[in-house]
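A single protein chain has been omitted from the complex, and every remaining protein chain is retained in its original position.
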Amino acid sequence: MLDSVLFYFFAGVAVLSAALMVTRRNAVHSAVFLITTLLATAGIFLQLRAEFLFIAQIILYVGGIMVLFIFVIMLVRLDVALHHIRFRMQRFVAVLVALALAFEVTVIVLLAGKLPGGGLFVQGAAPADKLPPNTEELAKSLFSSYLLPFEIASVLLLVAMVGAVVMAKNRRRGDAS
Amino acid sequence: MMSPAHYLFLSLALFMIGCIGVVTRRNVIVVLMSIELILNAVNINLVLFSRVFGDVAGQVFALFIIADAAAEAAVGLGIIIAFFRNRETLLADEMDLLKW
Amino acid sequence: MNATLQALLQFLQTWWVELVCGVVIVAVVPLIAGYVVLVERKLMADMQARLGPMRVGPHGLLQPIADAVKLLIKEDIIPRDSDALIFWFAPVISMVAALTSMGALYFGPSFRVAQGINIGILFVIGVSSLGFLGIILGGWASNSHYSIIGAIRSTAQLVSYETAGGLAIIAALLLAGTLRISAIVDAQAEQRVWFIFLAPVGFFIYLVASIAETNRAPFDLPEAESELVAGYMTEYSGFRWALYFLGEYANMIVVASVATTLFLGGWLRPFPNVHWLNWLDGLPPLIIALAGIYSIYRAGKQPVWVQSWFMWAVAFACFAVAAIFAAPIAFAPLRFALPGLNGAFWFLVKVSAYIYVFMWLRFTLPRYRFDQLMHLGWYILIPLAIVNVFSVGVAMLLESEFGWNRWLALIITTAFTLAVSVYLVHLHDKRAVMASTGRGVISDSYAG
Partner (left out) sequence: MQDDALQNNGTLLGADELVLNMGPQHPSTHGVLRVKLKLDGERVRGTECVIGYLHRGVEKIAENRTYQQFAPYVDRMDYVAAVSNGLGYCEAVEKLLNVEAPDRAKVIRTILTELQRIASHLVWLGTHALDIGALTPLFYCFREREEILKIFEKYCGARLTTHAFRIGGLQYEAYDEFEKDVERFCKDFERRIQDYADLLTGNSIWIGRTRNIGVLNAADCIALGATGPILRAAGVKWDLRKAQPYAAYDRYQFEIPVGTNGDTYDRYMVRMEEMRQSRLICLQAIENIPAGPIFGKVGKVIKPAPGEVYHAIEAPKGILGYYIVSDGSTQPYRVRIRPPSFVNLQALDTMIRGHLVADVVAVIGTLDIVLGEVDR
């Protein structure tokens, strides 16, 4: 009961604010609604008993990535008028494509029971109170089986950091370099 | 726990909204944000199946995706700042030159 | 319908303690924050050779309440051309973030909302960092130059110093080996030492970073009154302003609690394992009773009978609290409450000491400039924090794998960290000299 209340609450907030994020004109409003979506998703993670991801989502996504977004939005101080929408055609196409995708996934989910292997409705999930401590499990897995991907991810972040610095560095006109 | 289908539909909805955002918005920053939303939708699936199968690998990959999103945001915003500095615009349809 | 009601009842039955604690936090923290402000003003007055608030109640004891009433009935101004919705909502975010993060804290072995949170300390840090949203959105929505500069400064500062602070606490977390708050304190009891002695550099970095995170002097640039009037709060008035203010002080309590838990032994009294010091358990009621006696002494000196009565009331409140603290010592059947009460007392003492350091620094030091602040963060604190994590890790490895004496290992690695810090400061000074020779060198102050 509590589970379903929480799920519907978080899911509703997530979907609603995601929709608002895409439709708001003002980029800051979009960012605010994206943050709301991300927080609601964090709630979903918590409801799925993934505590570490919950906090990672909050610290990294909301506290890190979204700060960056808001920061850039404010720095570039966008006074450009965005009234004129040239992408009307594209909007139509987008909805169409999205609906097709939705249809496809719905069909798969609904027909899943008839697929070999019992489909998606796995009933083997452990009850919430029998789960091993999430953070420890995650750490063990991350630093044993997935050590290489972990290192690759860190290299990726390093590359991204260097790239971002190079990209955003204030290169002045008239500079020889 | 709710049935996995609930989560799948939630993830699907977020994914769709993200896609629509990517395709329809002109402001590059909002396009980037929509991409973040898509990645987030994928994360829900990963965490869901990690829970369903009792295997923590899904969460590990969700973590990798968050790291990737961070990298992408950093580079993407770096590009946007560099672009804005040169062209003073953030509209996707005005980014029509390969070189200037 | 009936099922819903049943579920609700069951929910309440399971969680009523936590709910009550949560309500108490929401209700009491603003009051505490108000009195922290009073204490700050009194301290500042003392250091500046004046009296501070003296009018409202004896020694200004009712000042926070008067301030709160004033702020509540003040006109709530929303500037024209501001983004009304975000302007309206931003202070709430700031406040909610600070209060929510308190939910995972332990204010003593038995005073807490949620217990046994697996990610305890991370939750506190992550959620309290959401407060930046309130600041930056409020600054942006105000549509004022002062506000937006304050907001941008604040965000840049928060992001940089959160990195340093987060890396600094890893030292303590490595020593504790867990993220659970109660387990961290238990680890300190078990190892018979506060982690501040094992990881002094980590504590120092966290101290500096927490001052910067809470926007306190000498890092109070976002609201530097002599430059930016009031930074992101410039356009706010009345209750909304009060929310920001409360959020800030609540945040101070949060960072002080985190530091206390991680480095200062949480609710443990000094030397918890030394038995001949057990008389320290009698100290809390004694100190509180002394405060009561002092209040009686001051009561005689009040000029007006109302104030004198109020002082008496304060004195009796002190005696009542002292009696509560003394009861478990006096009556054996109540002995079970002793650790809880004393734990809360010691926790409070440590948090107050930490906050006192904040205030002391504020009254003593001039303010950093923004680029200096960023340099300090990025060129000194963050590298130092990384080196510190490395050296604490090496020390633990030396201890567990090579059987070194723990203290020897820690002293050697700490010496290494300190050497690195000296080198970093030296580098920074050299850079500063180089920068100052060519005047007006553009260094991108936000990129650090």
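Should a chain be cited, it is by its letter among A, B and C, assigned in written order, with residues numbered from 1 in that chain.
To be clear about the criterion, a contact is a pair of C-beta atoms (placed from the backbone, for glycine too) under 8 Å apart; a residue touches a chain by one contact, two chains touch by 3 or more.
As the structure is a prediction and not an experimental result, all values here were calculated from the model.
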item: Which residue of C:70, C:145 or C:301 touches the chain not shown here; value: C:145
item: Touch with the omitted chain, as defined above, among C:74, C:298 or C:367; value: C:367
item: Sole contact to the chain not displayed, among C:14, C:48, C:278 or C:405; value: C:48
item: Listed residues C:162, C:220 or C:235, member touching the removed chain; value: C:220
item: Residues of subunit C (touch criterion as defined above) contacting the omitted chain; value: 44, 47-50, 145-146, 149, 153, 217-218, 220-221, 224-229, 362-372, 432, 436, 439-440, 442, 444-446
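Here, only the chains that are shown with their structure count from here on.
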item: Intercentroid distance (Cα basis), subunit B paired with subunit A, Å; value: 6
item: Where subunit B and subunit C are represented by their mean Cα positions, the distance between them in whole Å; value: 35
item: Subunit C residues counted as touching two or more neighbouring chains; value: none
item: Contacting residues of subunit A [partner subunit C, same complex]; value: 1-2, 26, 28-29, 32, 35, 51-52, 54-55, 58-59, 62-64, 67, 70-71, 74-75, 133-135, 165, 168-170
item: Subunit A to subunit B touching residues, read off their complex; value: 3-4, 7, 11, 14-15, 18-19, 21-22, 27, 30-31, 34, 37-38, 41, 44-45, 48-50, 52-53, 56-57, 60-61, 64-65, 68-69, 72-73, 75-76, 78, 80, 82, 85-87, 90-91, 93-95, 97-98, 101-102, 105-106, 109, 120-122, 124-126, 128, 131, 134, 137-138, 141-142, 145-146, 149-150, 153-154, 156-157, 159-161, 163-168, 170
item: Residues of subunit B defined as touching subunit A within the complex; value: 1-10, 12-21, 23-27, 29-30, 32-34, 36-37, 40, 43-44, 47-48, 50-54, 56-57, 59-60, 62-64, 66-75, 77-82, 84-85, 89-91, 93
